[in-house]
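Every protein chain but one is kept in place in this view of the complex.
To keep things simple, chains are lettered A and B as they appear, and every chain counts its residues starting from 1.
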Amino acid sequence: MDKGPILEIEKLNIRFNTPVGEVHAVRDVSFTMGREKLAIVGESGSGKSQTGRAILGLTPGKVTAEKLAFHGQSLMNLTPQQWRTIRGKRIAMVMQDPKYSLNPVMTIGQQLLEAARDIKEGAEARQHALGMLAAVRIRDPERVFRAWPHELSGGMGQRAMIAMMLIAEPELLIADEPTSALDVTVRLQVLAILDDLVKTRHMGLIFISHDLNLVRTFCDRVLVMYAGQVLEKLTASELEQAKHPYTRGLLACPPEIDHRRQRLPVLQRDPSWMEPVSS
Amino acid sequence: MTDWAIAVTPPGWRQWLLAETPHSRLQARLSRAYLSWIAFTRNPLAMLGLAMFLVLIFFAAFAPWVTMHSPIEGDLASRLLPPGGDHWLGTDQQGRDIWSRIVYGSRTTLIIIFMVAITAAPIGIVIGTTAGYIGGWVEGLLMRITDAFLAFPKLVLALAFAAALGAGIENAILAIALTSWPPYARIARAETLTVRGTDYVAAARISGASDIRILVGHIMPMCMPSLIVRVSLDMAGVILIAAGLGFLGLGVAPPQPEWGQMVSDGRAQILEQWWVCTFPGIAIFIVSLGFNLIGDGLRDVLDPREG
Partner (left out) sequence: MIEIENLSISFGHGADRVDAVKNVSFTVAPGESYGLVGESGSGKSTILRALAGLNPYWTGRMTLAGHALAAKRPRAQRRLVQMVFQDPYGSLHPKHTVDHILSEPLTVHGFDDIETRVRAALDRVGLGPSFRFRYPHQLSGGQRQRVAIARALILEPKVVLLDEPTSALDVSIQAEVLNLLTDLRQQLGLTYVLVSHDLGVVAHMCARLSIMRTGEVVEIASADELSEGRLLHAYSRQLLIASRGYDTEAIAAFGDF
């Protein structure tokens, strides 16, 4: 297994044309990642989702970067045929709500088989699909295989989604708020499944979230984004020693169960955080 | 990139309409309407449709000034003259100037469109929102009535009404309106079902608002965008049905000019004196197309979908 970085991004910029002018949604974002769990954390409008989508070429904005490489291969300006060899096969994506990301008019089995189309065929494909459902700890794979998306609970749907995305054995998984729509106990069970799969398949995982407290317990490294820029990069264990006031603010403002306070500290946004970060 | 529509607005007005902080409900509403207008003007095809509509209005308003002959009195000595010279589009079998008849016929077309719209749309909205909001057997009853009307092809039903009521423009309008309201009721009901379950309607109920207030103030405004789009797209169809009725002699009474009747009257001469029915046909086509383009443009502005 090669130890080098699987993803290298240098000065990624994403711009949108809107009726009120050009919006610079992602500004000079740079990072590399290996086979680890990397979190991109930010509030709404921080650009974290757009960054994730840009890696798969799924953003409608204009993407420019000095480097956007997956295993050394550039992901800029690929043709649709080239994208087909990467999307779903080498890089996959899991999104927030299975209600909206699963096709409501196809059974789970049909969607799994469609995802496995290029790697296996016939009876072998079906076995592989059932195996994936078992790998995401679904107790009755046959039943879920035949089920329609609306018959599944949120947690089951998300697990089916993960099974679908991992069926082609990608090397990098981008998860965009994969557990935000789930109940808190189900959330942790889904994370445990992700953790397991990432470890056994030696995958890289980009975990996009707004929940800093969740990612500090789950991921290895954390990127904090604000207004399109990466303000701070830390390992999860170092979060307590975060230096940037925004990160410290994000850590301090959620209410804590065991430490009740009269008033919650309010994040004072410093306009200087919007200015270009000197990297 | 400055829109021409913004550029032509006088600066004082422009500032007032684009103000970030409106100071009254009127200002807020006009500002919103202005922004929708700007979005509409960005669509070239929609503007083309609007232009066609404005030309129609212009002709209807200034008919006496743009025509040189009477649309109802004809000179039998000048029957079936080809286009050119004194008669720009030629004359029909009774020596009447076709250009004049088309221009005056635009008034008939406008009246029919307008009257159908203001009759059918309110019927549809009221029936649809009531059905959707009350539910139960009331909804069932109203929707089955709607289905009954919808089951008939529009032209056939309009024919039946017009034949029963007799010829004449009022009866034609009534007949067309009676066949046009069902889709609006359907649309209104569908929107009502969605809006009924929203939190803002729940909040209105919690604050004690009456059902009427909720229906009129909360639900109907949410139905308007789809309805406006549908009505403008339907206008094209209304013109065609009116033309169809006129073609079959059930519309406007002669010698009043009406485009459909003109096409019908010119049938026999279509091979040799083609201009008698072709030009009214082109007029029908242009106005229908205009309304279609306006309707599409309105849909993009009022009911946008991601591109």
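Quick note on the criterion: a residue touches a chain if its C-beta (ideal position, glycine included) is under 8 Å from a C-beta of that chain, and two chains touch if they have at least 3 such contacts.
No experiment lies behind these values; they were computed from the predicted model shown.
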Quiz item: Out of A:20, A:105, A:123 or A:266, which is the one that touches the chain we can't see?
Solution: A:266
Quiz item: Any idea which of A:214, A:227 or A:242 touches the chain not displayed?
Solution: A:214
Exercise. Using the definition of touch stated at the top, determine which of A:119, A:253 or A:274 touches the missing chain.
Key: A:253
Quiz item: Touching the missing chain, which residues of chain B?
Solution: 21-25, 27-28, 32, 198-200, 202-210, 213, 217-218, 221-222
Exercise. Using the touch rule from the top, list residues of chain A that touch the missing partner.
Key: 43-44, 154, 183-189, 191-192, 195, 210-214, 216-218, 249-250, 253-267
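Please note the rule applied: only the chains that are shown with their structure count from here on.
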Quiz item: Distance-wise, how many Å sit between the C-alpha centres of chain A and chain B, to the nearest whole number?
Solution: 49
